[in-house]
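The complex appears here without one of its protein chains, the remainder shown in place.
In this document, chain identifiers A, B, C, D and E correspond to the written order of the chains, with residue numbering beginning at 1 in each.
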Amino acid sequence: MVSLGEVLLRFDPENERIHTARSFRVFDGGAEYNVARNLAKTFRQKTAIVTALANNSLGRLAEDFILQGGVDASEILWREEDGIGANARNGLYFIERGFGLRSASSCFDRANTAISQLRTGDIDWRKIFVEKGARWFHTGGIFTGLSDTTPDAAKEAMQIARDSGAIVSYDLNYRDSLWKMRGGRDVANQLNKEFLLFADVAFGAFNFDSKLSNFDENTFRRATEKMMNEFPNLKVIVSTLREVHSASLHDLSGICFYENQIYKAKDYKNTEVFDRIGSGDAFASGFIYGLLAGKDVQYSLECGAALGALVMTTPGDNSISTLSEVKNLMAGGNRIIQR
Amino acid sequence: MVSLGEVLLRFDPENERIHTARSFRVFDGGAEYNVARNLAKTFRQKTAIVTALANNSLGRLAEDFILQGGVDASEILWREEDGIGANARNGLYFIERGFGLRSASSCFDRANTAISQLRTGDIDWRKIFVEKGARWFHTGGIFTGLSDTTPDAAKEAMQIARDSGAIVSYDLNYRDSLWKMRGGRDVANQLNKEFLLFADVAFGAFNFDSKLSNFDENTFRRATEKMMNEFPNLKVIVSTLREVHSASLHDLSGICFYENQIYKAKDYKNTEVFDRIGSGDAFASGFIYGLLAGKDVQYSLECGAALGALVMTTPGDNSISTLSEVKNLMAGGNRIIQR
Amino acid sequence: MVSLGEVLLRFDPENERIHTARSFRVFDGGAEYNVARNLAKTFRQKTAIVTALANNSLGRLAEDFILQGGVDASEILWREEDGIGANARNGLYFIERGFGLRSASSCFDRANTAISQLRTGDIDWRKIFVEKGARWFHTGGIFTGLSDTTPDAAKEAMQIARDSGAIVSYDLNYRDSLWKMRGGRDVANQLNKEFLLFADVAFGAFNFDSKLSNFDENTFRRATEKMMNEFPNLKVIVSTLREVHSASLHDLSGICFYENQIYKAKDYKNTEVFDRIGSGDAFASGFIYGLLAGKDVQYSLECGAALGALVMTTPGDNSISTLSEVKNLMAGGNRIIQR
Amino acid sequence: MVSLGEVLLRFDPENERIHTARSFRVFDGGAEYNVARNLAKTFRQKTAIVTALANNSLGRLAEDFILQGGVDASEILWREEDGIGANARNGLYFIERGFGLRSASSCFDRANTAISQLRTGDIDWRKIFVEKGARWFHTGGIFTGLSDTTPDAAKEAMQIARDSGAIVSYDLNYRDSLWKMRGGRDVANQLNKEFLLFADVAFGAFNFDSKLSNFDENTFRRATEKMMNEFPNLKVIVSTLREVHSASLHDLSGICFYENQIYKAKDYKNTEVFDRIGSGDAFASGFIYGLLAGKDVQYSLECGAALGALVMTTPGDNSISTLSEVKNLMAGGNRIIQR
Amino acid sequence: MVSLGEVLLRFDPENERIHTARSFRVFDGGAEYNVARNLAKTFRQKTAIVTALANNSLGRLAEDFILQGGVDASEILWREEDGIGANARNGLYFIERGFGLRSASSCFDRANTAISQLRTGDIDWRKIFVEKGARWFHTGGIFTGLSDTTPDAAKEAMQIARDSGAIVSYDLNYRDSLWKMRGGRDVANQLNKEFLLFADVAFGAFNFDSKLSNFDENTFRRATEKMMNEFPNLKVIVSTLREVHSASLHDLSGICFYENQIYKAKDYKNTEVFDRIGSGDAFASGFIYGLLAGKDVQYSLECGAALGALVMTTPGDNSISTLSEVKNLMAGGNRIIQR
Partner (left out) sequence: MVSLGEVLLRFDPENERIHTARSFRVFDGGAEYNVARNLAKTFRQKTAIVTALANNSLGRLAEDFILQGGVDASEILWREEDGIGANARNGLYFIERGFGLRSASSCFDRANTAISQLRTGDIDWRKIFVEKGARWFHTGGIFTGLSDTTPDAAKEAMQIARDSGAIVSYDLNYRDSLWKMRGGRDVANQLNKEFLLFADVAFGAFNFDSKLSNFDENTFRRATEKMMNEFPNLKVIVSTLREVHSASLHDLSGICFYENQIYKAKDYKNTEVFDRIGSGDAFASGFIYGLLAGKDVQYSLECGAALGALVMTTPGDNSISTLSEVKNLMAGGNRIIQR
């Protein structure tokens, strides 16, 4: 499985605020990358990240994380940099995970990164899909929103992936900060539609409110049926459902449309949240794992919801859970300490 | 805005207990000071603290915090000390923030501090209120309870503040430890009455139970009307309302009497608490901010309740929130991560 | 009061997972030892631990903890070791305290420890019970499950304790990991029955579900009456009752059978949990304290439940609460900060 | 005293390497700013920093440091940013302090910062020098090397400073990373010459090797006499002298040319180094302090060398020494513990 | 072995400065106590501390350290305190260990402590020396300098110790901060002479420069012979010899006068220093250990010098070395890693 996207360094002030902190923990993150990371570390799938990094000690730190995550780092494009980051940088983000009434909040510093400069032709996709035989390709709205060149770079990859028989998934992820100066959500959605033409699996749905307490099966059916008509390659549409009681207490579930049927995952209600960031990506990776492992849609959906819930119990974007924990939670949870 | 009070160093064992800890984080704190600190850091008002510190490395550490908080430190009286703290010390307190069933608890070591020795005439209040033009003066029952000399020092300041046209607020704060050997709450209250004669704004009310679940508007009205009659300068009486489900879960609101009307803030129910210390002071600073910024009483009260609630989500006595977060919470909260 | 059991070093990755951690806090732990530890530190009773440790820097670290806990360390058997731990080791365990949906989990590394090799005759029990005059002896199913030699070593101690007039308590603790290769719970229970013949007090009951929401007084009565008949020395049977809403939220209570009557402790509902490990041991120590201090069974039970609840609010196996906190909680809790 | 320059956030992996770190301490830094910071914190002079920051939580973190350092933050230009740092960023640098054979090393991420976009007219210098009456203006080769617009911005400030009677100092600081793509040291030096025309005091000298073991008074005299001829406003040229035995062991001294005479500071030989970064800036601030305090050149030089040496004994760019420590060291050092 | 003296909590900012720190590690310390602590922990002797502590969580923290150190805590006088420390406090000190050119420095906050109020008759010394059979009594100039009542309390103890046949040692320790307001070193020395009349062993000598590079045997002989004449009970005078190259590099040795002969320890030259505090106390404890263990004076002196040197390689006042490490170092050191 191969993801195309940015790998950022995440700086986390833990219980403090960014604007008064005196130290930061650092993690790796990046929406598309997180999916590959979780598939490798939790589900022990062979995954690779296709990205570009500036070749300095921050880029090498990102690589250190990628390797630790068990993700193949051999497809990274290394860009030499000029000493101050004028020609190419590595993406950074500073994020507070929030607590109770205080929401998670972030400060992105990702302009002019190496990966945002990726262009058609930079990557030898044929090697990846044909020679190496990747079975699944994943990218999403964060990557395609990075710059004016990344959409074409994504389309190239998706086309070759499709041609080689790999499954293509696309996450309708949206970051306000990326589009603030470039037309906002409408322009982003317009662009996203171009990619859905290549996709088998979509994470997220247009015109659908993913708030759990507002969930209405008919609305979801209407939204997904419309998408199915518009994007003929699309086979599955899947989305998290979430209710945010506070930064420390969420409900989480998942919903899926496949072959004219709607599947819903078990609700995880009143779940204590340590760090919600990356929960949607973990959900996606659990769902993909199920399909890669030959499970049915309901199982895959439950697997996504379980990992999406578990990843919120640990620091960092990514799950450091194990497959047996995911299965245990899917089976109802085991609240006895194993000892 | 000028506060008169003690600046203490707060030693916090974080998740540990004081009596078995091996390290402590240190913060600044002090009831009257906290109000100035929050007004400066969160609300970006120009504030100053009038206090006295022993001139040793602990006093300079307190100054380091005051500066970081954006509070003017130029009105601090520096007392030379004798090498062991016999003539003058700096106030210290050791506090556990508590967790669940385990309540917050503290150990104060504030006897014989430089500020407790403050006397009438030590401070050039005329310079502060007339030359520098301070618009608001705040002090309270912690400062006036420090020693037998601080009441007169407070009265001097309040009188000159009134004369110069500044608004005077007084917090009916009570610390059992300060009065344990000196007559307890009755004597303290008796003393507090002397100060309310000078005050425009009172935080706290006599004979009123601030437990939210016991809240009764009529009781509050009776209590405040009685105070209004007794203290003719008083224009506003404002108090937090709180319900402590556990050290980790509170409800918080606020109540205010002004021009014969009662105003009540929105209730923040089932709020996860990281550190409750300083929540009342933050409430006061939010309320003062509203008035300083020319807002009405209801807005000011909501502003106080919002900051009082937010300050409980971070470590330390003082808020490290921003004005936009306060406004966001007042507007209903935004549970979406900004990214 | 004297406990016989293993003292382990507990390695705790705090908020992280064991399999990705880069640092560990270390604590002391061990089911039987924890009882002596809490009695010494919280209840200020004179207690001793009888155990064996390999004489290397890890064994000395265990001793450092034992001394800090105020437990008499003079009855420790020190075994010389061969440099790699082939002849005797010190017990280690790695434990995650869990969070929300993610359960606590552990990895024990306690094979071939010095204490698991303890044999009849290794300890001069007559000195302990006759010369030194110990009044209470405690051991349990963890110690007796360590190896094939520890059951006889336990029986020797229990017999001499009884003969000397000391009260004997036995905890029906069971660890799956100890019995996985040796017959599981059935064999363990069979063995436990041999020890109950010597015991005055049993912690835990056969055939009884200690889940609080399933609690039924009649079931408990039937289970304990049957035990009373089978083990004629038994005077008291006491057990925690617990409901695990999530790793971070428990209910806790306790139940006791004594002189044909059933006593139940107050329920601590929706208690926020920091670290549940050792809660049952703390419950036992609170109960023993009550009896040692000459209190009645209801008081002792409440004391056990209160400490069992408090110990979950701090890191580590053992309580770092004080007697006054326990009494405060038994009296209904004081949610006001003492300051 | 007013400095014009960039304030960066410094990320420090402490004993680790950047490319494998999992947490970073954060400090403030910036060559010109450091001079103002040390003058405020160590020498208790009133100083201000003129800079520009992007108005996000990283910019506010920089402000938090500036305030803690006692530096006036009211002349900061706040630039709104677009959410990803495309229009304006805050400068970051990642630095390892080195150890023994392993040299200090860094990774700068300072392209496109708010301050690098500063232009003539952005700052109301007349207010600063005329109304507020600043007595000393300092800037240097880092600021002027930031971009193509900063040289003119610097010249504007220097001219107005001169006109208002303030002393002007300029540091011939050079960063390879800033000039790597823009012509290197030759172009930088050429540019520096334009600024020396405005300067009374120069830190650093052209064509002079500041390695202590290579120090030769005649070479220094020749170099400085030549500069004096070329730059008629120049009155003092001052430079550190340094010998790097290893990253952990330096010799430090200083040298000065003034009114045709050469002054040399005491040599600090075999000085254990904790963190060398900022030592040159601390040297400059000590020298400026001497002159501001009306001391002679030799005293000022000794003061610079002493602070330059002391700052290497603490983490971070900036000195957290006190004036009494500087004086003590200048007087020969007191190796007895004061207690 | 019994020590009489103050137990303080030591707050240590590690690599930071006190006046800018944000956290402190805490240790136990106190000159006379340290001797008992090292004898217990390193040399595994039975020791007790006689002191007084205020009964609050800081006092209990001191007790937690005393127990961890293996020192008998049962002779501590617990004083109830009034909530703010007006009637009795616990001693605190804040200390920086220094680095290179930056000397160690401290800030004591020890006025009005419980122990400084100790009076004749407070302690049942007869129980300690006669019933419990203590063989050695140690106190010194810090304890006797605490207040006007501690000298008589010390004399009472020394007299009873002598009468019971215990050896009495006295350390001529001097703290400027204790005597600054009470006459300085001259008055302190005058007082010390009263105690030397009771002492068998003196640590330190009058009129002797303990700087190693100034060491002259004849000067030492003259100084000690004079003392021997003046104080007829004195049998041994022993002192460290030290050379402070920097806070991070010392030479250490020891010198002793006994039965008209001078003994000198091996010189530890160019010893890297992590934390020098407590080195003199460790030296004393090594020397006492030698005598308690029946070794000769030269061995005892070497033992003192070795522990005095080792204690400087670890944080905190007290040695966390083992007897085998001390012996290894006395035997020339083993630079091979044991593994």
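Here, a residue touches a chain if its C-beta (ideal position, glycine included) is under 8 Å from a C-beta of that chain, and two chains touch if they have at least 3 such contacts.
Source: prediction; values computed, not measured.
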Here the chain that is not shown touches A, C, D, E
Where D:57, D:169, D:224 or D:248 are the choices, the one touching the absent chain is D:248
Touch rule applied to subunit E and the missing chain gives residues 68, 268, 270-274, 309-310, 312-315, 320-322, 325, 328-329, 333-339
Subunit C residues touching the chain left out here are 11, 17-26, 56-58, 60-61, 63-64, 82-87, 89-90, 92, 94, 105, 107-112, 176-178, 180-181
Listed in rising order, the subunit D residues that touch the chain left out are 15-17, 19-20, 93, 95, 98-106, 108, 175-177, 244, 246-249, 276-277
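Rule of thumb we're sticking to: only the chains that are shown with their structure count from here on.
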Comparing A-C with A-D, the one with more C-beta contacts is A-D
Whole-Å distance, C-alpha centre of subunit C to that of subunit D, is 61
Whole-Å distance, C-alpha centre of subunit B to that of subunit C, is 45
Residues of subunit E that touch two or more other chains sit at 17, 19-20, 22, 60, 64, 105, 108, 176-177
Listed by label, touching pairs are A-B, A-C, A-D, B-C, B-D, B-E, C-E, D-E
